[in-house]
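Every protein chain but one is kept in place in this view of the complex.
The block that comes next holds chain A.
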Amino acid sequence: MLKMHNIRKSYRTDTIETHALRDFNLEVKEGEFVSVTGPSGSGKTTFLNIAGMLETASGGQYLLDGEDVSGLNDRDRSRLRNEKIGFIFQGFNLIPDLNLFDNIDVPLRYRGFNAKERRRRIEKVLEQVGLSARAKHLPAQLSGGQQQRVAIARALAGEPRFLLADEPTGNLDSLMARQVMELLEFINEWGTTIVMVTHDPDLARRAHRNIQIVDGQVSDLQHAVAAAEAATA
């Protein structure tokens, strides 16, 4: 589903060049639920941006669903983002001036669906996240957990094969965080590949696999976590 080979990303100012990612290698298989952890400044967000084609890598190869996206132009990258990737952000990132229906409608309009198809998809995902009755509400009229469920609905409406979640429970209390996590696990069970960046070790453990990024490089901790759990048991 996602394959990064020797990905490098550096930011340059007049005097300093910072390497956010270097020799970054990762493969995520279709249907996997992968959590990504790491200390602040380790390169998690840079990885997420490159994986979601929000930024381009300085070097290396990135294959998304078998397609090399490294050399695509902005228009093709926008199209691919819209069609294949669903985003869930830490701050929900709903558009405050639009009601829930219109918020979910945003990526569908960019896809070019007709009004009937958009309505069908929006009603379907609102029902999936349990917010059908709130379609005409503004984001500010909802709780944090409900807003994140709307954000998940928006990400799902385009029926992406790949979901990128950036600290999806970071702004929620523990009860709401659990509900959102259960929703993500449910979505993953339908077959959607999920990569989730998180600081929360408990949530990270619930993924199939945990990747830790340290100093812009990846270390696969799947075996270490399993070993640690075995030792605790």
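One rule holds for everything that comes next: a residue touches a chain if its C-beta (ideal position, glycine included) is under 8 Å from a C-beta of that chain, and two chains touch if they have at least 3 such contacts; residues count from 1.
Simple rule for what comes next: contacts and distances are computed from a predicted model.
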I notice the complex is incomplete. Of the names "Chemotaxis protein CheA", "Multisubunit Na+/H+ antiporter MnhB subunit", "Putative ABC transport system permease protein" or "Phosphotransferase", which is the UniProt protein name for the chain that's not shown?
"Putative ABC transport system permease protein"
Looking at A:R111, A:K124, A:R161 or A:R205, which residue reaches the missing chain?
A:R111
Hidden-chain contact residue, picked from the options A:T37, A:N99 or A:Q128:
A:N99
Give me the chain A residues in contact with the hidden chain, please.
45, 48-49, 52-55, 74-75, 78-79, 81-83, 87, 89-91, 93, 95, 97-99, 102, 105-107, 109-112, 154, 158, 166
